[in-house]
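Missing here: one protein chain of the complex. Every other protein chain is in place.
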């Protein structure tokens, strides 16, 4: 079956699902989203893109943005970055502070909130938040070949209003000397990065630089591509990462907005979106769809 | 450079290393091993095997055995196995009991000690330890095409003598109803499985069934092959799994005897051995060698 | 109101209670006990004893026995004992193993299970279980001036049958070198000590040595009396110790059989018993009764 037929079938399959998970409710902008939406896009390295469902509807990418800031930070600091953040799965929820205390303010990996805040803090040092967010948007727009990707200011503002947990993480890291900017400033930038909006099609296009294929935009080195994929596989779905690797077999990064970016190295960049979340905070139908997709294509990094 | 030249260069490179890590010292049989040994073997799916260094010297495979018992248990119970063991990285040392208490006696994954004990317990139910160990040896021998693989009884006995930590894990699971046999019986079998001896060449040959390549012995389904590889990648190196995935980019399982089995899906099964361990309990030079090997061959599951 | 009137009123008050807590159900001998029983006895230092309710009915003292083994062990080893056990509240349930791992096999205090097992292990070294249990019984009988106090062998046997959690604690400590006897031997002795049976009257009499009053049996020094009282106050009710100190204001030690021994220094030794337990594993009505008693007498160590 060709890719278009596969994703059509999945979209049709998903449309009848009864258990769609729970929409994130910590800010009104996410809580009010219609859970009955589902989109999927598959972008080949050369930019050919297949879509089904609500693939043109923009959504809040939230933690999927952590992949892009990590790419920026690795580009700027290389392996020195790992003095501030670890590379291990955490075995804990995405917003846990437990591990920070046990490991002296060094977050376990760049994809849990504390780690992502440290990454944002690193690229913020010596720059204005506006500059950093501009650079980030340009990176995403370049990779997606689409200048029409922006930040939703209402969402960003709402994140700030409800940002106590992340501010706690930031102040906590600051108390260990692992924050270079004021927590308000770093978190403010972080909340804006999370409020980037993209459709499945835009996100799939933007993810192509991680396929490592010569036809895709080459924004970072091949070695770095592999390494980000490795981190996505081991840590990209919080405490559901092992399960995702087991069931799907492809690197992915999920966001609380219901989006997931999945990379099939050398083959394609895939984006799925459905707002309802499972117990780990990952899109319930998105996870299901991508598992189905991996089965039907036979794509897996594991053989 | 061809495979033989690559591993020759690595073996030569490693021979001058000054920091070789610490040999495991919890039983005299491991503590007395000469740390200046190093072997590497690369077995292609069809059985062609390249070796360098002390690749014919048998060593105690210890936790590498968990890969084989997992394959057996999945073959017998399928996904039902996951009611007793999870599939997530633990974020904790290999012999930690913390997580067991927080998660009601369900070990996080089959590669930490508690999880491996639960796996062994599952295949032991309704059988004699001798039968189970016989079946395990036949599985390994078949995959390795080598009938000369055995259990070192002295090591098994010594493990039993110093087995309090594992007995604690077993009794703890029993108190949650997650053990079907007496802790002494399950741990006794587990200690024997850990005492299997193989050389790098034998281990590389034995691992071929996980490459998923049609020329390799087909002992389990392709889907199961991928899933075991996924578990090896996310959980195979304890709390150093993320780092191994980041640096090496291939699924692997290490043992406290200094051996590591690494799978390059569709390409080869690789075994390295050097007795000195790093801070996570994984072979220090073995990890270095396999990282070097991945770099020189360009092999990676991530693109 | 005099003591007899006070406890009569309390017994009458308690008899109409609707929520009596949950009877311990991990062994059939405890699970089958009628929860509608309640007894209370107040023994003055000189042996004058006031009783109400089912104060002559023998019950399993369980963890209350830890007070007597601690007195024996302190008598034999003095402050050296504290190299093996700590003196801090644990902030965790009575049978938790978490803390043991975080603190290298040293239990937090002698009243959580792990700590009590270490105490029993210490007095067992160089002796037969029978001798140690004999010495313990003689200590209790002497203090109670009652030779008719014994161990219930059925209960002891049943504890052994369901002893996995405690065996896990013992093996765990053994793996850190903090056990001098085989876990089976130490736990076997521990299970028998927990199976001592006493009535409220016997227990109140037996506790008098902790009042520090010159008329009471002087089995240990006054300084040691105070110190055991301090440990009872800070650690005697597991993770409900702070609440007990706040509400009752007297040192006490509870057992899962529903008994509580409470000391009013220089005044009296009090025993209450009611089999139903609260969320912390302490007698629900026993706690209520003793709080009432403290209010009505005005007895408190805090002024």
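Going by the order they are written in, the chains are A, B and C; count residues from 1 in each one.
The rule is simple: a contact is a pair of C-beta atoms (placed from the backbone, for glycine too) under 8 Å apart; a residue touches a chain by one contact, two chains touch by 3 or more.
The structure presented is a predicted model; accordingly, all values stated were derived computationally and were not measured.
*Asks:* Any idea which chains on screen the missing one touches?
*Replies:* A, C
*Asks:* From the list C:231, C:262, C:277 or C:290, pick the residue that touches the absent chain.
*Replies:* C:231
*Asks:* For the chain left out of this view, which of C:86, C:105 or C:276 touches it?
*Replies:* C:86
*Asks:* Considering the whole complex rather than only what is displayed, give the residues of subunit C touching the chain that is not shown.
*Replies:* 86-92, 99, 108-109, 211-213, 222, 225-227, 229-231, 233-235, 239-243, 245-246, 249, 251, 265-266, 300-303
*Asks:* Determine and list the subunit A residues touching the chain excluded from the picture.
*Replies:* Contact residues on subunit A toward the absent chain are 96-98, 100-102, 164-165, 167-172, 174-175, 183.
The criterion applied here is as follows: only the chains that are shown with their structure count from here on.
*Asks:* From the Cα centroids, identify the chain that ends up most central relative to all protein Cα atoms.
*Replies:* Chain nearest the centroid of all protein C-alpha atoms: B.
*Asks:* How many Å are there between the centre of subunit A and the centre of subunit B, using C-alpha atoms for each centre?
*Replies:* Using C-alpha averages as centres, the distance is 32 Å.
*Asks:* If you average the CA atoms of subunit A and of subunit C, how far apart do the two points sit, in angstrom?
*Replies:* So the centroids are 54 Å from each other.
*Asks:* Report the inter-chain centroid distance for subunit B and subunit C in whole angstrom, where each centroid is the mean of the CA atoms.
*Replies:* 47
*Asks:* In subunit C, which residues are in touch with two or more of the other chains?
*Replies:* As it turns out, subunit C has no residue touching two or more other chains.
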